[in-house]
Each structure stands twice: as structure tokens, then as C-alpha cells.
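First the structure, which I've put down as C-alpha cells, then a few questions once you've had a look.
Removed from the display is one protein chain of the complex; every other protein chain stays in position.
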Amino acid sequence: MPTPDPFATLHRRRWPDYVFAGAAALCAAVALGVLIWVIQAIVTRGFPALSWQFLTEHIRLVGAEGGIFYNLVGTLILIATAACVATPVALGIALVRAVYLTGDRAKRTLDLILYTLNGVPSILFGIAGLIVFVKYLGWGKSWLSGGVLLGVMILPTVTVALVERIKVLPTKYVEAARGLGLRRSQVIRSVVLPQAVGGLLTGLLLGLARAAGETAPIMFTATIFAGATLPTGVRESPVLSLPYHVFILAQDSFDPAVAGKVWGTATVLLILVFLLGAIALPVRLRVHEEARHG
Amino acid sequence: MTRGIGLSSAAFVLALIVAGCKESGSSPSPGALKINGSTTVNLPAAEAAEVLRAERKMNIQVDTQGGSSGGISMLGDGLVQIGMISKHVADDDRKKYPKVNFKETQIGEDAVALIVSKDVWDGGLRSLSKQQAKAIYEGKITHWKDVGGPDLRIAFFNKEPGRGTWEVFVHWVYGSPKKAPPVSFPEVGGNEETRNKVASTRGALSQLSSSWADQRTVFALALKDDAGALVDPTAANIATGKYPMSRPLFLLTNGEPTGDAKTFIDFLLSDRGQELVAKHGYLRLKDLKPH
Partner (left out) sequence: MSSGTALTSPTDASRATASPRRRWSVTAVSSTAFTALTIAALVGMVLLFALQSLPVWRHEGTHYLTGDKWFFRNQVFGVLPMLYGTAVVAIVAVLLAAPIGIGAAVFASEYLPPKLRLAVKLTIELLAGVPSVVYGLLGILVLRNYVYDGFRSLGVDMHSGDSLLTAGILLAIMILPTIMTLSDDALRAVPSAQRQAARGLGLTRGQAVRSVALPQARRGLVAAVLLALGRALGEMIAVFLVVGRQDNQLPASWFSLKPLVAPGQTMSSKLGGAETNIAYGDPLHWAAMVGLGLLLMAIVAIVTLVGGWLAGRSHAHA
């Protein structure tokens, strides 16, 4: 009788594994390929249009000539405002979520609310802003409306980053502060908040990276295509912006020759978004891995 | 804590509702000269604004939200001082804003062309009559062969609502926008999108400002009048009004223009301003022949 091959079953088992691994590898290849195609499609078209001049000149000839200086300025104004709006509110919510609230159900409800807010399509912020700021308050188009709407939009991102950070604070600091007789509010102000700054920065950078690229919340409420430089007040003070510029040029440019400009603007926007996200990345990944294996 | 949050939330919502029930306040703020409206008029107007901003330090904001209709409605709502429109103010608009005295100041003339993609033009189709345009618009003719063109399906892109271009088109075909039947076609918005999509689609047809038809990527058709004569959208035909789809370019104000608005409009009526109008492919006032 021939000896049965002890490795027969092993060989039979390998094939499904190879197929499975191969399928997974194929998916990864397709995914990375598609995404790399996206980046190169943008960069090959956009980089030729970039120059120091492009960044520092104003727009001329309705976008056909000149640069995007005030578009960049406008976007920076919008995200700076969003940061100012989101910071105190996110701190407040984060403290409520991570420190004050005790019931599980209460915490889950708050999480639910933040989740819902995070999922609201940005166009709806734009419509709500149109009704409340532009028409009802009579502000017309105002940088402040845009900043507030963007700030509300990024609240969940900032809050969650803060909450995660507060959760991993070592108790020894808190215990030491309590041991010194500090009240809860003092403990929060002197121990929790200073330590949570890292989370705040991470959350803000991530949120602002998203806010910088959003068109829908600001197209009805805060931005115009040409004619604005710096805002002069609250009412009727729109700003220019990078994403709206791209959106309009894609549909409505002065001249077919403007194609280079639209890609240049898109690239500048992309660089801004990547910078904001990249600064936050190391901190985020560290917290991520800590939470995973801690 | 939960109770505190719940109560305050409810209080805030209540406050919002109460505030919402009050009448909204909206008064135009002083300072900037605000202009909004048609993307067609926008080209010379925005450039004029750049000039005046640089030379006379004027604070001018130009936007193109909602096209010509947006220009009328924002002027009517008091949100801007000048509306840019590429069509006449309709009676309906005057009725909607009874307190507003719409004053049209013409700064030039433009024409709407029916543009087709290269394959249609090369296939021999060079003109359309009003009846043919009507049939295409109503979906009765769907193939270029049926109007003497090549063997291609008609891919019609309709201008989005609110655009002066669309109104000029239905004005020619039906006599008034009100008489246009409801249709569903893919929509295009601005000039760039229209030109881009027509150029990249086989058998495409759409409405576009004639100055945008470069006769390289998109081609402007002649219109066949009732006698069968062909009328090209040339400057001469537009100036004399022979080309039926010509449209005036207006700056709209509430009553006679005053202050900064007057400065702006006067500039566009001056020689320098009119040069800007011509630069963008439109006809200047002095090019127009009486008709």
C-alpha cells in the first residue's frame, strides 16, 4: 500500500488561500492605482500653472489672468473663523462628554447627535445658511456666515479628537490636583484642558483640512467669484475662496484658455488641504495606535 | 448635567422659534457697490469693476448668482444696486416687485447662437429653422438625419433655468417663456460648461452666446427664416436686428442710477467701457443700427 502523502491536505488547503490573498492584493492594487491616478491627473495639469506670481497676484480679467492671492486669503479667513467658532464649542462638548456626563445613555445620546451632525450633507449647511444668514438676518453674503457654518460643520471632528485625548490622560495628574484640594472646575482648567491641547490641535487641523475644501456651505452664503479683497465688516462682506473659484471656472470661465488656471487653483487648494492634514497625521496615528494596543 | 443640557437645549430651540417668527430685517448696507446677474454681462462688467477699483479706488462687488433672473430678484430684494441682465424685464417681474422701478440701461448687444459639435457641422448641417428648433425642443425630432444632417442622434443640452440665454431662445421659438412647454433635457449652466460639453459630445446641440462659438470646437448655426433665407449670427446681422436671437445687454437699477452706480454705468457707456464690451465679442451701442 503506498504511503499517503502527509502534505497532501496542506497543498489542497493552500489554493483557496492563494486565491483569497490574490484577490485581496488585486483590490489593493486597483485601489492604490486609482488613487495614484487621481493625484497624478491633478498634479500633471496643475503644477505647470503654479508660480510665485500665481499665488501673489490678484485675479484679473474675470479669472483669465492674474493670480489667486485673494482667493487664498479668503479661504484662510474662512477657516480661521471656523477654528475660532469650533474651538470653544468643541471644548465645551468634549468636557461634557468626557468629564461631566456619567450615564451611559446620556453619553450615547450625545454621541448620536455628534454622529448625525457629522453626516449632514454640506449642501444643507449652505441652504440653512442661505435662509438664516443671507435672507433672514439680512447679512447678504458674509465671511462670518461662512466661517460659522464651516465651524459647525467641523464640530464633530474636533470634539471627537478632544474626547479621545481626554480619555487617555493619566489619572495621576487629576489625582494630584484633587489631592491639592482643587475644585473640579479648577482641575479641568489646570490639568485636563492644558493636556488636551494636543487633541484640540489635531482635531482642528483635520477639521480645517475638510473645511478649506468645502464649496457647498459657502457658495450661497459667503463667497463670490471676483471683486472682493478683504472683508470690510460683517454684512455684505463676502470673500473670494479657492474651492468656489475652481467650481465656477469649471463651468463659467471667460476663456477656454483658462484651463491652466483652474488646475493651478485646484492644486493650490490640494496643497493647503494636504499640509493641514499632514501636520496632524503623526499625532493622530500615535493616539490611534495607543488606543488600539494600550 | 444631562437635565441641564436638555433644559438649555429646549430653551435655545424655543428662543430660535420665537426669533424666527419675527419679521426679518434686511437693509442694504452702505459702502460697496454690489452688482449681480447675468454671466454674459458679467464679462465687461467685471472688467469695468477692476478698472474702476484700480483707478478710482471704488469698492465694487460683482457676482453671478442666478444669472439674469438672479440679477432681477436681488435688485428687487434690495440686495444689490445694479442687476446685470441679458433680456428685458418681464411684466411678471414688475408685478412681483411692485415697489421697484426697474430702469434698464443698455450697454451693448449680444446674440444667442445655436451651436453644434464638429461632427454635425462637418456632416453638412449649417442651419435650423424655427420649426425645426421647436420640434427638437419638444422631442419630436431626435435624429440629425431628419433635419438634413449626418447620421447621428441629436444630443441636446438645454440651458438651465434663470439664464437669459434660455429666455432668448424660447422667446424666438415660442414668443414668450410662458408659452414654452415643460421639457426635460440635460442641463448646462455657464458658457464654459456648455462649450466644453458640446465640444466633447457627438451630435451635440445647445444655446450659447455667439461670441463663444469659436468655429473650431463648437460651431454657430445660421437661422433659417420663414422665407428660407439663412441668417448668420454675424455682427452685421445682429446690429441690424436681422438675426432674430439677438439680445440687449442691460444694467438694471431701481430708478435712475445715482452715486457709485451712476459712475459705474457711465463708465460702461463711455468709449473705454464700450471697448470692454467689444473686447468680449459683443456689439457696442454705436454698432447697433436702428431696427
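The letters A and B name the chains in turn, as written, and every chain counts its residues from 1.
Just so it is clear, a contact is a pair of C-beta atoms (placed from the backbone, for glycine too) under 8 Å apart; a residue touches a chain by one contact, two chains touch by 3 or more.
The model shown is predicted, which means the values in this text are computed figures rather than measured ones.
Here the chain not displayed is in touch, across the complete complex, with A, B. Shown as candidates are B:Pro44, B:Gly162 or B:Pro257; the residue that touches the absent chain is B:Gly162.
Among A:Leu50, A:Leu95 or A:Ala161, only A:Leu95 touches the chain left out of the display.
Listed here are the chain B residues that touch the chain not shown: 1, 4-5, 7-9, 11-13, 16-17, 20, 65-67, 69-70, 73, 76-77, 96, 153, 155, 157, 160-163, 177, 180, 182, 184-187, 189, 193, 196-197, 200-202, 204. For chain A, the residues touching the absent chain in the complete assembly are 13-14, 16-18, 20-21, 23-28, 30-32, 34-35, 38-39, 41-42, 88-89, 91-93, 95-96, 98-102, 104, 107-108, 110-113, 115-124, 127-128, 130-132, 135, 152, 155, 166-172, 174-175, 178, 182-185, 187-189, 192, 209-210, 212-216, 219-220, 243, 246-247, 250-251, 259, 262-263, 266, 269-270, 273-274, 276-278, 281, 284-285, 292, 294.
Keep in mind that, in the parts below, only the chains that are shown with their structure count from here on.
Within the complex, the chain B residues that touch chain A are 1-2, 5, 20, 24-29, 31-32, 34, 39, 42-43, 46-47, 49-50, 53, 59-65, 79, 189-193, 195, 214, 217. Interface residues of chain A facing chain B in the complex, by the touch rule stated above, are 60-62, 96, 100-103, 106, 135-138, 140-141, 220, 224-228, 232-233, 235-236, 238, 248-254, 256, 258.
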